[in-house]
Structure formats: C-alpha cells, structure tokens
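Note that one protein chain is taken out, while the other chains of the complex remain in position.
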Amino acid sequence: MKGLIQAFAAILVASLGCMYLASYLNSSQGYSGSNTLTIYNWGDYIDPDLLTKFQKETGITVIYQTFDSNEAMMTKVQQGGTTFDVAVPSEYAIDKMKQENLLLPIDHDRLPNLKHIDSRFLNLSFDKDNHYSIPYFWGTVGIIYNPELTPKDLVFDSWDDLWDPRLKNNLLLVDGAREVMGFGLNSLGYSLNDRKEEHLQEALRKLQKLTPNVKAIVGDEIKMLLANEEAAAGVVWSGDASEIMDENDKLDYVIPKEGSNVWFDNMVIPRTARNLDGAYKFMNFMLDPANAAQNAEYVGYSTPNKDAIPLLPEEISSDERFYPPEELTGRLEVYDNLGKRMLSHYNELFLEFKMHRK
Amino acid sequence: MAVRNRNFFLVPYVLWILLFVAAPIALTLYKSFFDVDGAFTLDNYVRFFTPVYLKMTLSSFWYAFLITLFSLLIAYPAAWLLTRTKHKQLWLLLIILPTWINLLLKVYAFLGIFGTYGAVNRSLEWLGIGAQQILFTDFSFVFVSVYIFIPFMILPIFNSLEELNPSLVFAARDLGASPWTTFRRVVFPLTLDGVKAGCQAVFIPALSLFMITRLVAGNRVITLGTAIEQHFLVTQDWGMGSTIAVFLIIVMVLIMFAAGKREVRR
Partner (left out) sequence: MNATRKWPWSNLYLIAVFAVMYAPIFYLTFYSFNSGGTMHGYEGFTLDWYKEVFADTRLLIIVLNTLVIALLSGLLSTVLGIVGALAIYEVRRRRNKNTLLSFNNVLIVSPDVIIGASFLILFTMIGIRLGFFSVLLSHIAFSVPIVVLMVLPKLQEMSPTLIDAARDLGASRWQVLTGVVLPFIRPGIFAGFFMALTYSLDDFAVTFFVTGNGFSTLSVEIYSRARQGISLSINALSTLIFLFTILLVTGYYFITRRSGARAGSASRGGVMAGAGEGESR
C-alpha cells in the first residue's frame, strides 16, 4: 500500500511540476495575458514574422491556432466552447456560416486599408458587399506535372490529358469531393456547380475511367509526394503547387482551358469573438500592402491586394500561373454552396469513385 | 460466506458509465435518425443498405480479417519466444514502446521507407529485383496496419502463455507427442483466451481505421471508419455518420457476445 501511495504521489508531483513549467513558459511568452487575440487559421498560412510585428505594434498577444478543414473549423465555432477572434474560412464555408448565424457583420469604417483590395475580389456571390468577410488569399485548382516523367506531347492544357493511357498509375489527386467531381464536370463542359443528376452520373462514369491512371488520392502529403517525384502529375490547389515548385523546380503548373475553380480564403469574425477591437486591428494590419506582400511571398498564394502586387518580386507578380490574366479568370468558377443535401450527394459520388477498382 | 454489504464502489463507476458510455451511445443512436437538414428520418438506414455502403462494409470486413490474421500469425510466435527470453517483461515493454511515438510520424516514416526512391526499393534494386510499387497497395496497407496492432495482439497472448503450466507441455512431450501435436492439442487450446482477446482488440479497431487508409493506401482502401470520419468532418452529415457508427456498435456487441458465449459453454 505504501508503495502504491508513493508511486501515485510521485506521479502527481511530476504532473504538477510539468503544469507549473508549462504555465511558467506560457507567462514568459505572454500567452496568458489579458490582451490576447485568438486567430484560427490554416496551418502555415501566415508569415510568423508578421505575427511578431503585429504583437510589437499593438501590444496584443496573438494565440495562433490551426485547423485543417473548413468543416473542422465550423464544428468548433458552432460548438461555442471556443473564443476565436478571427478565422480564415474558404468561401463556401462563409456562406454556410452566414446561414447558421456564426459570423458577426464587419464594419468597413474600421478597416481603412480595405481600399487596397482589388475590386474583382469584392462583392462576390458568397458574400454580397462583404458584409461578413474580407479577402485574405485566393487561388485556383489545376494540374501540376513533371515534364521529365510525362510524355512530351502532353502539356495538360486540357483536363482530358489526365486520361492519357501513358499516365498509367502515375497520377495523384487531392482528396476533395468538390475538386475531383469539379474537374470531372469541367472536363465534360459542365459547370462545377452542376446539380443535374444525369450530368453528375456522367461525370462519375468519366472519372471511373480515370481509375487506372490514379496512383493515390491523398491529402496534404500530396506536396511531399510530388516533390519527391513519386508520381508524374497531380491535381492540386495553386498554393500547394507553388510550394511544390519551390522544392522541386522541374515541375510546372497549368490551369486547364476548360475552366476550373477559383477559391478565396477570407478573414471573418466568428460570433464567439471576445476581442473585437483586436480583430479589427489585425484585419487592417493584414490589409496593409507591405504586410500583404510579405505574407504572399512567404505563403506562396495569390494576394487579392492590388497595391501589394507592385511590392512583390517581379518573378512572382508577373507569373501568369498564379496571377492569371483577366480572360482566364473569366472561365474560373467559385464553388457555390450546394446545400448540405447536394454536398452529401457529391461526397457519396466521390466515395463511389474512390471505391471503383481498376 | 457472502458478506451482505452494500456495494458502494458501484455508484461512481455506474455514474461514469452513464455519462461517458451510455450517454454517447444514446446520442449516437438519436443522431442516426436525423438527416442533414435536421428532420427525423429512417432514410439513413435505408441508405446504409445501398451498394456503396454494403461494398464498403464488405471490404472493411475483408481487410480487418486479413489484418487480424496476419497479426495473429506474427504475434503468436513472437509472444511465445518472448516468454522464453531472460528479462521477458522488459522485452515485452520494449515491444509496446514504439506505440508511444506518434502514429502520424511513424506513418510518414513508412511513406519514406516504402516510396519509389525509399529504402526498401533501393535494396530491391540492389538485389537486382528492381523497384516495385509498394506504397498505395494492399500490401502496404495491411503491413502498416499489422504494425500498428501487433503490440495489442502480443500482449494478451503473452499473458496467457505466461499462465500456462509448463509441466503440461513436459507431460505431453513425455507421453510421446510431437512438438506440433503438443502445440495443437495442449498449448494452443490453453491459450485460446489470450488469442480471442487479441483478435477482438485488433479486429474491431481495424474495421474503423481511417487516417492510414489515405496516407498509406492512398484511398484505394475505404473502410467504414473512413466513411464515418468523412461524414462527421467533411459532409457534416452527422446522421449518416452516426448510422454507420450504430452499425459498428452492433457488430462490436455481437462479437463480444460470441466471444463470451463460447466461454460459458466450456
């Protein structure tokens, strides 16, 4: 018995010691101070130096938390046990969050730097007049390929090139129902927001013919796998593509001519926010052209800030793969909020595609 | 002598069960009767019996079976040999220790090891066999799953082997039984409890594996766990996710009953 009590006491002391050490480290970092701002963002989606700069300028301590999917983020906000002051969801999630009353309206007068945003990226279908959201980054979905591993005559300017039999077992797809169903629909000339059952079934049948070429359908590992030349080509988001090309410059990125998806990640203030003042300060800070440019250079995604673009290095701002000309952007579509039922159907079709064996 | 005392240990324990076992199950069951729009429906159960989900169920069971089988085949001899080593408890601990290192990291390491330019393919090339596709195949999926579950299979088998009376083995051998007969007629039946416990501890979690189906199998293998995760985290169709969960809970209870029943008969 004595031994037991001793062991338990030792464990208790050890855990209290750890707790003390953690709170000591916490306070030495200022994490537990009262003037804090909790930011809920995608992993590695901001230049950490900017966070330090913001803390220095305003004296507000930033707690940076990350999520890995819009849905996970929404669940947490909906649940209510959290106090996020700023979050960065994608456009379709904003529509949903708006409907479920999870967002606070944004007062534009408190964001003087909003004027730097390109008008092309304001007042979009998912949030008219930007009542609830401020653009953060935008990008596309396209094909990344390795010219050394793919046949010479394939330049992937069309989605149909993916179906080339010479790419057998050499293609990686990103694990997203909207993305995969989207290019299936696009390749048939339909909208990627199509709701017609026969079009969806047609897309599914076409996608199932792609199965022999598909090596794997993966998540974020796709970057590592493509950079390691584990496959010859892949369907990815533009931001991932820029990271992959940073690591392995043999690869190239294309937006197919049939059209594709354009997406936006936007700053919002969730209903759970505690530090509204800090949230506005932070958003305004990120809208500042110099900061936006620094962030775009670090993250590698395209910035919607028109005054930040001249501040970017020439090779970034003139890169049409990431800042496509207007005639191409005209063919890009934003994901509509399809509604839960349709989205569920998209996912089930995607599941069916995944289970289709070669 | 049965002491007539009130069993006051029961109170906190039953409270825990009510709060953390019964309540979550009840909630899951409750949720399974609602569709995405929050309306009451039995549709989820109808949907479960469509080909997509039935196929998924079948393939889940098939892979779970394979994983359990290979775990058992590898774990039994390993447990047996462990009981013969000096410092056997230490070796057992050391077999369990790798589970303390984060699973995701180990899986990433496997991505590197099995990759086209990974360690395994390098050695295959060196042996003159040439590089093979290992990643994103059934083999890599079963291999990594077995890797994850093997400690949970070794543990109960090790314990039942420990409890085995060695004189029984000696007796069988003295009576002229071959090593194989001794194993088949004496050792294995006596350690059956451990084997059953191990199979249970592997089979049911294997039905609901999710992360590694994507990481190692590249979504070429879809299990019920993947579907649950999708419905809870991606489609937000909690009703359908709960329906699959209810199905798994039922399977689980059936397996537990089957394991328990045989015990009673014996």
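We call the chains A and B, going by the order they appear; numbering starts again at 1 in every chain.
We adopt the following convention: a residue touches a chain if its C-beta (ideal position, glycine included) is under 8 Å from a C-beta of that chain, and two chains touch if they have at least 3 such contacts.
Only a predicted model underlies this, so the values are computations on that prediction, with no experimental measurement involved.
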Touching the absent chain when the full complex is considered, from A:Ala22, A:Leu276 or A:Ala290: A:Ala22
From B:Val36, B:Met56 or B:Leu92, residue that would touch the chain that is not displayed: B:Leu92
Touching the absent chain when the full complex is considered, from A:Gly3, A:Pro165 or A:Gly189: A:Gly3
Footprint left on chain A by the chain that the document does not show: 1, 3-4, 7-8, 11-12, 14-15, 18-19, 21-22, 25-26, 28-29, 31, 38, 42-44, 63, 65-68, 72, 75-76, 79-83, 220-221, 223-224, 228, 243, 247
Residues from chain B at the interface with the omitted partner, ascending: 1-3, 5, 7, 9-10, 12-14, 16-17, 19-25, 27-28, 31, 74, 77-78, 81-82, 84-85, 87, 89-110, 112-113, 115, 117-119, 147, 150, 152, 155-156, 158-160, 162, 179, 193-194, 196-198, 200-201, 204-205, 207-208, 210-211, 225, 228-229, 232, 238, 241, 245, 248-249, 252-253, 256, 259-260, 263
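Convention: only the chains that are shown with their structure count from here on.
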In the complex with chain A, residue positions of chain B that touch it: 35-37, 52, 55-56, 59, 108, 111, 115-117, 133, 135-136, 214-215, 217-220, 222, 227, 230, 233-237, 240
Touching residues on chain A, where the partner in the complex is chain B: 69, 71-72, 74-75, 169, 172, 175, 177, 215-219, 221, 224-225, 228-230, 340-341, 343-344, 347-348, 351-352, 354-355
